[in-house]
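Following: one structure in structure tokens, then a few remarks.
Here the complex is missing one protein chain, while the rest keep their positions.
And then chain A:
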Amino acid sequence: MIKAILIFNNHGKPRLSKFYQRYSEDTQQQIIRETFHLVSKRDENVCNFLEGGLLIGGSDNKLIYRHYATLYFVFCVDSSESELGILDLIQVFVETLDKCFENVCELDLIFHVDKVHNILAEMVMGGMVLETNMNEIVTQIDAQNKLEKSEAGLAGAPARAVSAVKNMNLPEIPRNINIGDISIKVPNLPTFK
């Protein structure tokens, strides 16, 4: 099982953290720090596996990471996952991000952390690998984005208008409107709130 997926940059700033096992907020941050500390001091030409730190739970767990330009992608996994398989999975993940963002760079991850989470959710679910076919992932993500967009466009307009009117909070609804010699009587409206 994959226990956690972390992405942080060369300075240890988290860019994505997803835990599939329950840890308290403080522990999560500690894990990120500890993992960064372990991973960042390793040379480029050493292997991509590390015996887990103390926090992420004992000797059964391993850190499997890859370093791309400014980012570290770290998967914390237990012994039921193949080490080499996870390395390939990281590659698939990064390539998928690349397809979704068109030449992905750290800034994409910073500003679209929710999107990265959505992509990840199509790949890994509950700590288990869900889908490894890149095209399939991209198709599903695109379809969902389209769905979001359709809500934001014309179809969503009435809902937005209603909420805007609700938020108006006029001090009081005018009873009579007089423009020059035209006088309009406003009927009793049901209250919005």
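Heads up, the rule we're going with is that a residue touches a chain if its C-beta (ideal position, glycine included) is under 8 Å from a C-beta of that chain, and two chains touch if they have at least 3 such contacts; residues count from 1.
Operating definition for what follows: contacts and distances are computed from a predicted model.
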Should one name the undisplayed chain from "AP-1 complex subunit gamma", "BHLH domain-containing protein", "Isocitrate dehydrogenase [NAD] subunit, mitochondrial" or "Translation initiation factor eIF2B subunit alpha" using UniProt, the answer is "AP-1 complex subunit gamma"
Tell me which stretches of chain A touch the chain missing from the display. 14-18, 20-22, 25, 28-29, 32, 43, 45-51, 80, 82-85, 87-89, 92, 105, 107-108, 110-111, 113-114, 117-118, 121, 125-133, 135-136, 140, 143-144, 147-148, 151-152, 156, 159-161, 163-164, 167-169
